[in-house]
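Here the complex is missing one protein chain, while the rest keep their positions.
After this line comes chain A, so read on.
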């Protein structure tokens, strides 16, 4: 696998670069001229530049292709592991008003927040976004999902219509959308009543999304609630319009309804400060929450802290992935070393024949090999059958070799063994057999000759093979999924689970990012030790 012969960067001969260097050396005695009269240095520099551009031009299409179809998607995944737009997008007002709330005090937020939350929830429920938000927050606090779902169904039927009725009783003009449009269109009213104006903008936008005309729709209760809330908080509406001024006078005597009670009515969990803490904690658009989760920790108002003992699984999974990858790498070394040695020391013809036995598994579909191991290892499988037939194992005590760590390690050792043998083989081929004979003739025992002379020279092959096998093993998904059962799965199986079953994509991205960092460090090491352009196949 290693090949350190002249790479394209060490070419001797008449290349522009070499000629340029020569010209540099010769420049001491005045400028040398090329055939067309320009200084030789300049003309060579131009040729060199053209050559570089041509090389880049040839590479560019592929580089752009790989960047777009591969590098950007990976970068996108990395971003996703910290991105948390959903809370701030779904509950914009609540997030803002909740930011001043003191989570430590264990008090429930004030009526401001409840009003904002009512408006946000109303729109979220209309747009069916509240369930998504509930699912997202459910990852952090169990039970939030059903809380949001339940409330979403109720928020439309809150008793806030008493404000509607009272405003209309005061002045029938309040029933007309035109009144609201004229009042909040622009001008001073929207400055004095920011909440109401904002709600109106959202209502207009919502109607556009639905393809409705805002002037033909009934004004929703939440507009009256928002207006009431702002007027009762003492918004200064004097001098705006008579209707508004009259309403401002009258709100003091309005019959009121507590939104907090309404929410508590829908689900009493709203009275639990913990729910509000979670909403506040996850309101920023960037969160360390997924990474904390992936490291078996959680974000709390006091900072990041470890999860309770019984909820930690990822640390264990990462440990298991590392342990099993090491086991697989180790058994590949143990099995690959003798074979590579044999192949490197046999006559060419025999070695080529035996090489087919190594290359055939390498070329055979991964799923074929995995299904073959299922056939071999299962309780009614070939190995158990043979053992029972030979009488070595009782029929009712068949060995359990599949759906556990053993199965995964055996199957993956088999699958990755060629990746160990091939680099080892190409390194061992370069070790002259005469060294061993020389060592022995100088009095070394067999073991000393091997251990002190041969083995050190074969270490680069072991290193190259090990890193390759380890990198491949650590991210394996298919084989552990099929033969791993519950105890033999890797972190990648968990990532796949989060992508396709639990739909916790942020967590999947965070787990993937951690795994990617590990692999990239190994990749870097591989590049340093072996050199990535020295990889050879087949």
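One rule holds in what follows: a contact is a pair of C-beta atoms (placed from the backbone, for glycine too) under 8 Å apart; a residue touches a chain by one contact, two chains touch by 3 or more; residues count from 1.
We take it that contacts and distances are computed from a predicted model.
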item: Hidden subunit of the complex - UniProt protein name among "Ion-translocating oxidoreductase complex subunit C", "Xanthine dehydrogenase YagS FAD-binding subunit", "Glycine cleavage system H protein" or "Polyamine ABC transporter, permease protein"; value: "Polyamine ABC transporter, permease protein"
item: Of A:178, A:364 or A:448, the one touching the omitted chain in the full complex; value: A:364
item: Hidden partner chain, touching residue among A:206, A:254, A:454 or A:505; value: A:505
item: Absent-chain contact - pick from A:58, A:442 or A:529; value: A:58
item: Absent chain, residues of chain A that touch it; value: 3, 5-9, 11, 13, 15-17, 48, 51-52, 54-59, 61-63, 65-67, 69-77, 80, 335, 338-339, 342, 354, 356-361, 363-376, 378, 380-382, 385, 389-392, 414, 417-418, 446, 471-472, 474-478, 481-482, 492, 495-496, 499-500, 505, 508-509, 512, 515-516, 519, 523, 526-527, 532-533, 535-538
